[in-house]
Each structure stands twice: as structure tokens, then as C-alpha cells.
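One chain of protein is taken out of this complex; the other chains stay put.
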Amino acid sequence: MLMRCVNVSKSFKVGRRRIEVLKGCSIAVDEGETVVLFGESGCGKTTLGRVLLMLVKPDAGRVFFKDTEITAPTREFRKSVQLIPQNPDEALNPRWRIYDSIAEPLRVHGLAETMNEEFDAVAAIAEKAGLKEEHLHRKPSELSGGELQRAVIARALILEPEFVVCDEPTSMLDVSVQAAIVRMLMDIQKRTGVSYLFITHDLELARAIADRMYVMSGGRVTGELRKEELRELSRESLIRCELPRVSARF
Amino acid sequence: MLKVENLVVRFKSRVGVVRAVDGVNFDVVSGERFVFVGESGSGKTVLAMALVRLLPNNATVTGRVIFDGVDLLKLSEKEMRKVRNCKIAYIPQNQASLNPLMKVGYQCAEPLVEQGLERGRIMRKVSELLEFFGIGHRFKDYPHKLSGGMRQRALLVMGLSREPEMIIADEPTKGLDAVKREQVVEAFQKLGRRTLMVITHDLPFAEKVADRIAVMYCGKIVEISPAREFFDCPLHPYSKGLLESLPERGMNPIKGFQPSLVNLPEGCRFRERCDLSTARCAEEPPLLEVDGSLVRCWLYADEMC
Amino acid sequence: MYVVRRAVQAVITLLGVSLISFSLLYIFPGDPAEFILSIRYGYEPSAEDVARLREELGLNRPLVTQYLDWLSRALRGDFGMSWTEPKAVMPLILERAQASAELFLATFLISIFFAFVLGILSSIYRDRWIDHLTRMFSMLGISIPSFWLGLVLIWIFSVNFHLLPAFGCCGIKHLVLPVLTWSFSFMAIKTRFIRASVIEELSKEYIVTARSKGLAESAVVLRHALRNALIPIVTYLSMSVSHLIVGSIMVEVVFSWEGLGTLLVKSVFERDFPVVQALVFLSGVVMISVNLVVDLLYTVIDPRVKYGE
Amino acid sequence: MKLSRRNFMKYASATTATLLGINLLGCSSRQSTGGVEIGKLSTVVMGYGKDHKLKGGKWGIGFFPKVNTLEKLVEYDLEKDEYKPFLAEKWEVENGGKSITFVLKKGVKFSDGDELTADAVKFTVLWLTANHPLGQETFESADVVDDYTVTIHYKKAEFLNLAKMAEFHMSIMSPSSVSPKGDVKGEWVLPIGTGPLKVADYREGEYAVYEPNVYWYERFGLEPNFEKLVVKFIKDEDTRVMALRSGEVDCLSDYCHGGSDYTPRNQLAPLRQDGYKVFKRGEPLTWVIAFNYTKEPFNNVNARKAVDLAVDRNEVVKIFNSEVYPAETLFIEKAPGIKEAKAQGIVYKPNPDEARRIIKEKGYSNLNVKLIVDKAQGDQILVSQLVQEKLNDVGFNVELEVLESGAYKEKRDSGEYDMRLYYIGGTDRRFYMRLYWRFHPETKWKVYESERTGNLCKKILGEFDESKRRQLLVEFYKAVYEERGVVPLYFDIMTVVTSPKMDMTWDETFKWPNGYEVGEPLFYDV
Partner (left out) sequence: MVFTGGGIILCILILSCLAPIAGDPCSVNMDERLSPPSFKHPFGTDQLGRDMLSRVLHGGRVSLIVAITISLLSMVVGCFVGAVSGYFGGVVDDVIGRIVDVFMSIPEIVLNIAMVGVFCAVYGVSTFIVIFAVVFTNWVGYARLMRGMVLSLKEREFVLCAKAIGAGEWYILFRHIIPNAAGPLIVLATLNIGNVIMTIASLGFLGLGIQPPIPEWGQILNSGKNYITTAPWISFFPGLFIALSVLGFNILGEGLNAES
């Protein structure tokens, strides 16, 4: 298993009340796999994604990356796992040029020795992400949502991570753009063997891309479906969360 | 019932004049469900708002919008208010369209109050309608207590309550997840045979609701087809691309990026992204009739000849 | 629940304010008793006198005890004796409070009324001449120092034309100039804010909804936009009380209005620190209560703020 | 709590309306309780800078009521340097000056109708001894000889004792002024005296209303031509002038004491021009530059002399629109001994070149000296800036510090200064008092002290013989001049400004009906 979490719980304080967002969730993602985390809005799937990345510290439960438990994220861990957030308008520093944002991981990890090296790396990943060079020198406000999301993806992938959490990366985008982005993600996966945890509430999309799917509801993982099972499932039963309860495989 | 001729909407902006809607012609027949689809930036919302003249002051609208034989663009503001109130119900996008400080029931009743109906009747009517859409118990709640789907239904009630001749719904499924989208679909199916014009980017939704589909791209209508034909066999390359982008249809993207509205290509606006484009596409293609559909593409001009 | 929490917060803030006002007297080195005596008699007091007064005022006790004592008395409205007048502080303040309140209320009501009218007009007719005029007026109102404006007005209306009295208090005629001066800047601030709030609300989506219902523009603005705009405006109310107090000091000084503002300045000059202390404390109390009331008003105006949440 | 918004709006508007109503009522009711009907011819309204403190204060009641509601045993004539009978018909200095027996005029009545007797004088003396700083240091005791004769025993045997009796602090008041009547430790009620005015109403910080004391007018055979004198306390000097111009007050009077609660001097000319009457009187009140004479560099007479030579008094008075007089001598010419001193050439004259020379010669060039000013004395800020410039011109390097009164006093007392602006002298009858306060070695508010001037001052204040005293005064002036103990700048004035409709004259303002001229303005014939 590349990445897994066991019995993760998390609650947040909202005003005076404590809201339990995750109630003992366990999921796992294998190498080169696209795992979809499906659930309606507010079910805790985003938080679970962030727990896996250790961006949110779980109250209870354990997170393993390559079978070592992660308690505090190390530099290596941060290099190997990445996040593609939902809202491309928010995901880039509005004061930076796209180029700088894409190059940021290199700079943070000190991976590019010279300016040229950096530029080459950025240009390469940008091309893979479908960005033109002119885009690199603009500010986020001058680009469309699809272009921004490409930049975000380029930034996430520039370090060639092994595991990426895609948190509804296309929910704010048009279908034609969504198709392009998802295609691109899939292409990259083919080339690099990266694993995705793809969070979405769009069943059709999930069906189209998933190798495996977890269904979440009310802070719990209520089911796990394999690709074949997913194909067979009727839309209506999914919406009503009438899913076969599958015991965790770990 | 509604006939739109050569509608043009221009916005003055810092970068120049934006033609958000550029020469749109269509008509909606009484009792029909007419759905506009298109991606963001195609001008569909602007078009809808232009019909009921709700655009902000920096927009200029030209052309003719003939409703029941009257050109809406020529009406005085007062007469137009009456049209909005009694004849055409515009249902805006649901995100923040309800006044946060007013109870849902009252907001739904407001147009009827404006019509001068008697209080008891209004109450009865509105609560019946809310009940009909399954949110009767929310009559005295404030909008923030409602979920997105409920809000959309409340907006529908607001539109229906005044018994309009036509309803224009703008992006009724925007920002809703699958479950809530389903609720809205149900609500729309409950509407019965009313003249309905829906603006949406959600193709599955359009499929469930539409009698006829119009596709907009960069301010122009590129295709108007009966719904079944459209989903079975779209005519315009853009329509094809759009449908093929759907996850369930293989997720094949259209190449390239949508051009910005300020800086549109000459001739066919889709030509730079189109695999089938020819030299002729540099000229503006006409709107051609093909088998009961209308399509704006040179491809079909040849067939005609 | 919400009320309780808010009240606890207010009490804590009140304690902080009391600490600041209390320490005003104790931040400087030296012996307050000696200070009091030298102010009261104008010459250096004898050691016995100082010792006696220290005893009398309880200055020998630890600072914490003194503070608690001061606080408990302050909460009962007892701020001790004035240093320069043979009187207790509280009656001294109460005597002046009415004059201030008159000015305050008159200004507040008049400027709020006109601010609403102007603010709404200019937001409806945005970028028309009335809007430009209003904005220019409010810019000037914020920028022109009220003390200067007051002087100019006195010069014009009292000295040159003998139309209105230049100073002193009570009676409608006396109110005119100070209220005019004060309203000018206060109105400017409020107008700007109301305009901005209404414009903000007019750009919201529910306004489109309201228009799509076929409502008249007046109903859209008054029933929908203004009501929503009231929320930030009411929030701003607490700030405006602060603005009002600031204005009151300058205007009262210019027009020799025997109110709390002049009392503060006079006490500072005469080093009547118990009065200064009391005024700082009381202004804090007023602000805290206004804030509290405003927050509670929220629950009435804005259904989104609920008690328990 | 459940409150619908509709109800809330209802309550809110009702509350607001009520509050507004209460306030309007409050306004009108307050106006009527004042009992002041402005505009009636028989009522005269005056603007005044200081509260009259009719309920008592640090120095007893205010100076205005002391002068106008009370009277003194004797009056002082500055020009003749002579003490004249007033409430006392005659007096006898006894016991080497330690006691004075006063014989009172008969038939003098207090404003409440009681007769003035020796008991009242004794009460005054005892009351002052118990309550007043000046009384404490002056009086020993008082003996009633008979109804109209009283002997006052003083702590020291000196001429100053008599001089003090002309001072307004020593004005005679009725035992009924306190409660219980005649109790020196009793509570102060109202000043009841024999003077021309009596108190009718008073509101602290706002106004005092006086009525004519009929007994006084009877005594002088006069008819009062006003019913009420309303004195409004208007702290701000500019506002006072505006009030006069707008007709809200009929006249303005200076506060008769060194300070700044006076009609701005620069307003006098425009007021005159606009038809207002300005009554002005020069006083032996001299504004001076005082030195920190115990500290370098001004412990040296040369440094002080340089300062004296640098400042042109004719320029200083221009600050006051030349309404005040340049001080070439220590006091005004009317003051005793000044003429003689002047004849001996004791005249302060500017000579910047000489000042420069001294500074160069004695090595004071660019010497940093600190000039402190009390902010409360507004005009002095301007004077000090002029002085600063003039001294910088001749080579000093003056640092000017304008201080809040308290800080000023502190710096003054701790000696953290080199120069300061101060005043010596006062209204006529305070002449010797001021000499005592400013030059006597034992007092706190000294302006300058050297063995020579100190001794002379002591001698002057002890000397009952007029001609000897005059001689000593001349010597004293000379000593101060030679030592440049102070640098006189200008003589202050006392003014009363009235609107054209008022019928007042200079004589009625500065003279008693019996012709005695006094320094403080009087208001028996407004």
C-alpha cells in the first residue's frame, strides 16, 4: 500500500460547538491507482483528503505512507505527496506570476541550482499540463479557470510526486475543460505511475476514471466499490447511498 | 410566443466593448421547454437577463424581443415591471438570490403582493405551492436555513406563484451536488407543460428537461435542435465536442482554449479549436436549417448545395 | 447563550477599560497625594499633610487593593472627589452630561436622517451629479477640521451677521451652529458609509431576484437593499459613537459648550485627574454598552445570527 | 426574548421620539430656571473669564465678588502712596507696628441689613486666620474694643500689615456669610459684604447674578440704575469677544489678576473701531524675564545684563497691539519712587550691540539656555518666542519650552530652567503685597533675591514712614537695576469693554464715588 489511513477521526470547533467531521475512516491507495472518494457535499471527504496529506492532524487514527507511520510530515513526505485543490481561483498566490507559483516547490526544496535549470523544469511541466509559455508570465487574474487549474496541476506535479490528492479539481469548471484536465491527469499517471485520490461528487466522472471508489457519508466511509461493481451500479442507488457495505481490506 | 431577433448585448469595459451576446435569433413556442446550453462565458446568462431587461446600466441591448406581439425592449420601465411581474418569471441563479433577511414564504409571496392580491389568497397559494414542491414546512424559515436544492425550489415557487406565461430559469443546478441536482430535476419535471426557458451548463440536466436545445458559444447560437436529436446526433462540431467531453461519453476534450470575448477570431468563433475547419470558416457562417434543426456551420452549407 | 457569552465578553472588556483608566493616575512617578495637595493649594504641602491625605485616600495600601476599591466604587458611580473643586466627580459629570446629550442627540438624529437620504439617493443615482456632489461633500466633510469650520461659521453667522449666538448652551438657537459644524463631518462619514453599504447590497444577486419580481425600484431599494445594508450600518453605529465623542470634544471646545468634552479638556489642563479618569472610564462604558446593544440588535435584525450559534 | 422586528422598530422610534421630546423640554425648562431675562434694559450682562466661586475656593471666593460685594478697611492711593480711610474712619498703629486699632465708620450696613461692627471685623480676621493662606501668615488675633473699634494684632511688626488691609483678600465680610453664623470653621454660604453688589443667584461654571446693594447706594447718596448684573462665565477669550459682538453680553471685564483671562489685547482696537467703549487702566503689574539666578550662567550679572540689552520692549508691546506699555522702569511711573529712580537714570534701555559685545567678551556665545513658559498664560507664548528670537540674534542659543502649568511649576521649583516669564506687581493696592511676594527672601514665589535687594525689600515693608520708604524704594529699584535681577518687559493693563448702548465712564469704572482711584474695575454704575 502506498498510502493508507486507519480509523481516522477529526472534529472541528465551530463557534461553541464541536462538529465531528470524520468518524473513524479507513482508506488505502495503491501505487499507480486512481481511487475516487465519492460523497455529497459536507460529508467530510475534503478533510479526509487533507488528513492523508497531514495538512490536518487527525484527532485519532494513524496515517501510513509506504508502511511508515507519518506523525509529523517530513520534507521527503511533502515532496512525495501533493494536493490539487478545488478552486483554481484561490489556489495560486494572486500576487505571483504563474511561473513563480509553478516553480515554488523547486525553490522550497532547493532543487533547481540555476535559473536555467529552474526554467527548463517549469517549462517542461507546463507543457505537459497544457500551458503555453505566454501563460507563465501572467498573473492568476489574467487567466481562465481551466488555465489556472492547469497551472495548479503543474505545480503539484513538478516534483514528480507519488501520490496526489485531487480535491474536486474540476467541479468549478465546464465539462469540456473538465475533460481536458482529467485526460491530462490520466496521461500523466500513465507516464509517471502516480497515484490519485480523486475526490468528487460527480458519479459519472467517478465512473469514468475510478479504479476503485470509496463512498463517504456523514463522516464515515460507508462503502468501497471496485471498477466492475461501479459499472453495474445504478445511478439511483448510489444517490440514495444504497451501497454494499464492504469491509476494509486491511 | 417569444421571438428574439438579432439580439445584441454590448458591455463597455476597461479593455473595450465586449459583445457578450452577438446577433441571437430564436423563438420559443408556447408550452415548450427550451434549453440553452453553453459553457461559462458563452453569454447565455446575459442573454436571459437581457430578455427581461435586468442587465446593469453599462450594458446596451439592441434587437427585438417580441413577446405576445410586443417588443419588450421598447416598453417603458413601468410596463416592463408589469411584464416581469405577471408574464415572464425570471428565476435567477440560486446561490444568493434570496434575500437573507426575509422569510422564504414572504419572498415567494412578494410578487403576488405586488399584483395586489388579497392576503389570504396569497398565503394559501404560496403555501400550496411550497407544499407541492416538498418544502411547505419551510414557509417561515429564513433562506440560510435552506439547502441549495430547497432554495432552488423556493425560487421556482416564487416564479410559479404569479402564474406567468413563461418562466426563464437561469442555471438552476449550479453549485449543487448530485443528490440536490436530482431534487431540482424532480421539481422541474413536476412543472408540467409550461412554457419554459432554461439556461444551463449541465448537459445531463438539459437532457432530462428539454424539448429543444440551443447551444451557445462565445455569444452566438451555434445550434438549435430538438432535444432527442441533439443528444443522439449533434450537428455542430462544438456540440459534438461538448457531448463527447461528458464523462459518460468518453471524456474526449475539445482542443485548445475558449477565446476571450474581447479578442474573438474572425468568422466562425470555433474555428481555431475545430478539427474540421477549412479556409471558409474565416467567414461568418450562416445559420442553416438541417432536418428541423438550425446550425451555424459551413459544413452543412455544402450539403444544401 | 449568545447573550451570556457576549455579556461576559463585555465585562472583561470593561475590566480592561477600568484598568487603563485606573492606571492613568498611576503611570507617572510621584505621589498622588502630594500632587493633589499642591494642586489644591498651589504650594508645596507639608509632609504631615501629605501623610494624612495618603492615609485618607488609602494610598498606602497595595496597588491591587486600591484598584479593586476604585473599581467597586467606580461601578457604583463614585469616582471620588475632584481635585480642583470641592465636589465629587460624578455630580460634576452629570451636571455636564445633559448639555452634551442635547448636542449629541440633535447631531445624531439630524445627521443620521440626512445621511440616509443622501446616502440612498447617491447610491440609486450612482455616478450621476447628485452622487458626485454627495461624494464631494462627504470627502470635504471628513477632511475639513471641525474646529476650523466652527470658527469660520462663528465668524460668518455670529460676528458678521449677528444671526446666531456664538457660544453657550441651551435653547434651539444655541444649538444651530455647533450642530451644523458637527453634523457636517459626522454626516459625511455616515453618508459615505451608507452609500457604500447600499451600493454593495444593490450589487447582490437577490436584488436581481427582487427586480425580476417586477417590484418598483423604490421597493427594491428600501425593502430589500436598505434593510440588508442596515446590518453593516448598525455595526458601524458603535464606531459612530466613537466619532461622535471625538467630534463632541472639538465642537464643544470651539463653541464653549459646557458639556463633557470641555470638562475633559478643562480637567486635563487643571490636572483634575479623577475627572479625567472617570471620563475615560465612562466613555469606555458607553462604548461597550453600545457595542453590546448593537450585537444584540443583530439577533433581531439579522436572522443569520442566532443566539446559540 | 422574542421580539419581532416590526415591534422593535415601533419601540425604537417611540423611544427616540420620547428622548428627543424630553430633551427639548429640558432645554426650555433649563432656560427658565436660570431666571435670567436677557434683553431687559435694566439687566446688564457681562462676560467674564473666571468662575466667581461664590461657594468658596482655594483662595476663598473669586476676586470679582471680593472687590465688588465686599469692602476693605482702608484704600490705597498709588500715586500718593497713601492709605485712605474706607470702612475704617481712622486707625492707629500701635505696639511698634504689631497692632493696629481701626475705628469703623458708623451706619455702614451689610447687604442683608446688618450693621457693620467691630465684631464683623474680628470675624473676618479670625475667619481668614483659619481658612486663608494669607490670613494664616498675617494675623495673630483681633480684639473688639467697642462696637466700632477693633484692634488687630499681627504676627510681625511691619508696615506691610497696613498695606495688606487694602488688599481685597482682607475685605470685611459679615459673620452671616458662614453657617452657623460667625463660626470660622463653619460652612461658607454666600459672601455678604458692604460693597455695591449683592449676590442674587449663582450657578457654578455658568453665571452669577448680582443686584445692587441698596445700603451701599444709600451711603454714597446714589441711585442704582440697573436691576441686575448677570455675569456669564465664558472661559474662552475669543468666545467672550464674539459674545460681545453678537450682543449676548453687554460688556467684558478682565480678570483682575496676572494671567490671561482678559480681553485679547489685539481685539481692543477693532472693538473701539466698531464703536465699543474700551476703558483701560495701566497697572503696576510688570511682566518680566525672571532668571534662575542661582545657576550658571544667569548667576552672573553680565549674562542677565546681556538679556536685558537684547530685548526691545517697544517690540514686545507690539504683540499686544501696543495696548500695553513698554517697561523702561520696574513699575509704572505712578508707582512710588519710580519718578525719582528715573531721574537717577535707572532706565532699562535696549542695546543689542552692547549685548553682543558682552556675550562675546564673557564667552556666552551659543550658550544653550532654556526659557520656560506656562502655557496657561497664552500671550506669553508669543512673548517668549519673540524673546527667544531676540536673544538668538545677539548670540545666545535659546531653547524654548512651552509647558503645561503643572510641568511648568515643577520645572520652576526644581530649577530646571534658565529663564522664565513672570510678573511682579499687581493692581494698585497689591503693590506692596507683590513686592513682598516677589522680592522678600522668605516667600516662595520669589522672582529674584540677593542680599542687597532682600534687605531693602524687608526694610521697605517694615517702614511706616512714607518718605523713608520712598527713599528705600528708589534704592531698591537701583539695586534691582544694577543687578539686573529681572528684566522688565511691559506693564499690563486692566480693561473693561462695553457695548455702545451701555452708559459707563472711565471714572465710574476705576474710581469709587468718593473719588478714590483703584486698580480693579468696579461695577456699581453699569
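Chains: A, B, C and D, in written order; residue numbering restarts at 1 for each.
In this text, a contact is a pair of C-beta atoms (placed from the backbone, for glycine too) under 8 Å apart; a residue touches a chain by one contact, two chains touch by 3 or more.
Worth saying up front: this structure is predicted, and the values here are computed from it rather than measured.
The chain not displayed here makes contact, within the full complex, with A, C, D. In the complete complex, the hidden chain is touched by one of D:Val93, D:Ala157, D:Val301 or D:Ile381, namely D:Ile381.
Considering the full assembly, A:His109 is the residue among A:His109, A:Arg138 or A:Arg183 that touches the omitted chain.
Listed residues C:Gln9, C:Gln66, C:Thr235 or C:Thr299: the one in touch with the omitted chain is C:Gln9. Of the options D:Lys66, D:Lys411 or D:Arg434, the residue whose C-beta touches the omitted chain is D:Lys411. Interface residues of subunit C with the unshown chain, by the touch rule above, are 9, 12-14, 16-17, 19-20, 24-25, 27-30, 139-140, 142-145, 147-148, 151-152, 154-155, 159, 241-242, 245-246, 249-250, 253, 264-265, 267-269, 271, 273, 276-277, 279-280, 283-284, 287-288, 291. For subunit A, the residues in touch with the chain missing from this view are 50, 53, 55, 73, 75, 78-79, 81-83, 85-87, 90-95, 101, 104-105, 108-109, 152, 155-156, 159.
Subunit D residues in contact with the hidden partner, per the touch definition given at the top, are 237-238, 241, 264, 266-267, 269-270, 315, 318-319, 375, 381-382, 385-386, 388-390, 400-404, 406-408, 410-411.
Following the convention adopted for this analysis, only the chains that are shown with their structure count from here on.
Separating the CA-averaged centres of subunit A and subunit C is a span of 53 Å. Measuring from the averaged C-alpha position of subunit C to that of subunit D gives a distance of 38 Å.
Residue positions of subunit C with contacts to 2 or more other chains are 301.
For subunit B, the set of residues touching two or more other chains is empty. Touching subunit B in their complex are the following residues of subunit C: 204-206, 208-217, 219, 224, 227-228, 231, 301-304.
Residue ranges of subunit C in contact with subunit D, taken from their complex: 38-44, 85-86, 98, 101-102, 105-106, 109, 154, 158-159, 162, 164-168, 170-172, 253, 255-256, 258, 262, 266, 269, 271, 300-301. Note for the complex: subunit B touches subunit A at residues 39-41, 177-180, 182, 201, 203-204, 241-242, 244-248, 250-254, 257-258, 260.
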